[in-house]
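This is the structure, below, for whatever I ask next.
Every protein chain of the complex appears in place save one, which is left out.
Labels run A, B and C following the written order; every chain starts at residue 1.
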Amino acid sequence: VSIPDLQRSLREFAADRDWEQFHVPKNLVMALMVEAAELTEIFQWLTPEQSSAVMSDPARGEHVREEIADVLGYLLRLADVLGVDLESSLAEKITKNAVKYPVERSRGSAAKYTEL
Amino acid sequence: VSIPDLQRSLREFAADRDWEQFHVPKNLVMALMVEAAELTEIFQWLTPEQSSAVMSDPARGEHVREEIADVLGYLLRLADVLGVDLESSLAEKITKNAVKYPVERSRGSAAKYTEL
Amino acid sequence: VSIPDLQRSLREFAADRDWEQFHVPKNLVMALMVEAAELTEIFQWLTPEQSSAVMSDPARGEHVREEIADVLGYLLRLADVLGVDLESSLAEKITKNAVKYPVERSRGSAAKYTEL
Partner (left out) sequence: VSIPDLQRSLREFAADRDWEQFHVPKNLVMALMVEAAELTEIFQWLTPEQSSAVMSDPARGEHVREEIADVLGYLLRLADVLGVDLESSLAEKITKNAVKYPVERSRGSAAKYTEL
């Protein structure tokens, strides 16, 4: 399945339930935050090392997968409602960041490091 | 470009800069929240109606596109580090939600409506 | 009860349970985000008008009170662990914002309006 396919499924899902009325950008961005926070909750008391091993527990791993799917779902829905092309937007951002963070000056530095 | 292609670009971007050390799930989920909040900031004082028209202003529209790209970037990076397949996770979640929110009982209801 | 009294209660609560090991700033700020998102969830599908009337429903009002208390709790705990004086920090910020947002130039404007 591709991103546009998933967006079509989500669009039909909302239309079938007459939920488009709730899916204005202001509401969808709040829902995105809420889902991102539900994902965050899984990691909040873990050490960084524990966070790297989170998928080794099957129940917790399934929980992570579901919350990641929820974040992706609202992000796709928001982009769809706004008419934003996700793949090209990210591809452009990566190109831009390659200029902003030159390899030599950025190596191993968290100080400079504020973005992807 | 596909999701796996974008993930490969982001993975190489991080590797080239020796940033894998920072990209543990606990940190990436924080970065995801921060980017989602930067997107939220654009909408916080807008009415729902204004939020629906946000792309009609070119400068603001470009800002929205960039912040959406940042959210997607960290979501792809997080999923990559965790080994989560994004497309199949979301496809499964949509199937699950179709059972959880039957069309007839869910129509037009925000009361029941707590998820996608 | 004053802010320092509440902070003392929370400090003892954590100490009694040997939870100080979890209460490092990085974790507490994540917990703060998570609680703020649980509060956000109550408002995400409401219109602005409905959001203003949220306390008129007793059950929902109680839910709002509890989530607000959770946000405050983690904010007090975080400030306590970091040694930040909350009242003086906010008083200084208000003074600063009075300069940043002069009454005449800021009146009724959401365009300029990005902070308190």
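The rule we apply is simple: a residue touches a chain if its C-beta (ideal position, glycine included) is under 8 Å from a C-beta of that chain, and two chains touch if they have at least 3 such contacts.
These numbers come from a predicted model, not from an experiment.
Taking the complete complex into account, residues 22, 27, 30-31, 33-34, 36-38, 40-41, 43-45 of chain B touch the chain not shown.
Within the entire complex, the positions of chain C that touch the omitted partner chain are 1-3, 6, 9-10, 13, 16-19, 21-22, 24-27, 29-33, 36-37, 39-40, 43, 46-49, 51-52, 54-55, 64-66, 68-79, 81-84, 86-94, 97-98, 101, 103, 106-110, 113, 115-116.
On the side of chain A, the interface with the absent chain consists of residues 30, 33, 41, 45-48, 110, 113-114, using the contact rule stated above.
Keep this in mind: only the chains that are shown with their structure count from here on.
Centre-to-centre spacing of chain A and chain B amounts to 3 Å, using the average Cα coordinate of each chain. We define each chain's centre as the mean of its Cα atoms; on that basis chain B and chain C are separated by 25 Å.
With touch defined as above, residues shared between interfaces to two or more other chains in chain B number as follows: 30, 33, 46-48, 110, 113.
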